[in-house]
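Everything below concerns the one structure shown next.
Here the complex is missing one protein chain, while the rest keep their positions.
This part shows subunit A:
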Amino acid sequence: MREERFSIETTIANILIIILISTGVLFSAVTALGLVRLPDVYTRTHAASKSSTLGVMCILGGTFIYFWLIEDHFNSQLIISIIFLFITSPVAGHLIGRASYMSGIKLAEETVRDDMKEAVAKKKRQQ
């Protein structure tokens, strides 16, 4: 592969890899920023579970394309890990948010609406 480093396909592959990996890094940085800046657990889980999932998926996709198009090695483990992260990470965020709501952690002061409170109260009344 070394001698055709500057062919048009390699250039397109390199552009794709650069875009994917820099998007992933950007999203990971946004995640870290959100974890520091946001006011309460729920908004922080929101930041952590969404943008970091997309960031890591982009980095893994870039790595997959690098090994596939540049190194000629089709690594199926990377695809499996992308699917795995796509399934598990939002579920983990959901569970953390739900567990913290059920253990009574306060919402941020700026919150104007809490639908979950009514739902929980209704469920408690039913039992």
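Here are some notes:
Here is the rule we go by: a contact is a pair of C-beta atoms (placed from the backbone, for glycine too) under 8 Å apart; a residue touches a chain by one contact, two chains touch by 3 or more; residues count from 1.
We adopt the following convention: contacts and distances are computed from a predicted model.
Per the UniProt record, the absent chain's protein name among "Phenylacetate-CoA oxygenase subunit PaaC", "Hydrogenase", "Electron transfer flavoprotein subunit alpha/FixB family protein" or "Na(+)/H(+) antiporter subunit B" is "Na(+)/H(+) antiporter subunit B".
Across A:15, A:29, A:83 or A:108, the single residue that touches the chain missing here is A:83. One chain is missing from the display, and on subunit A it is touched by residues 77, 80, 83-84, 87-88, 91, 94-95, 102, 120, 123-124, 127.
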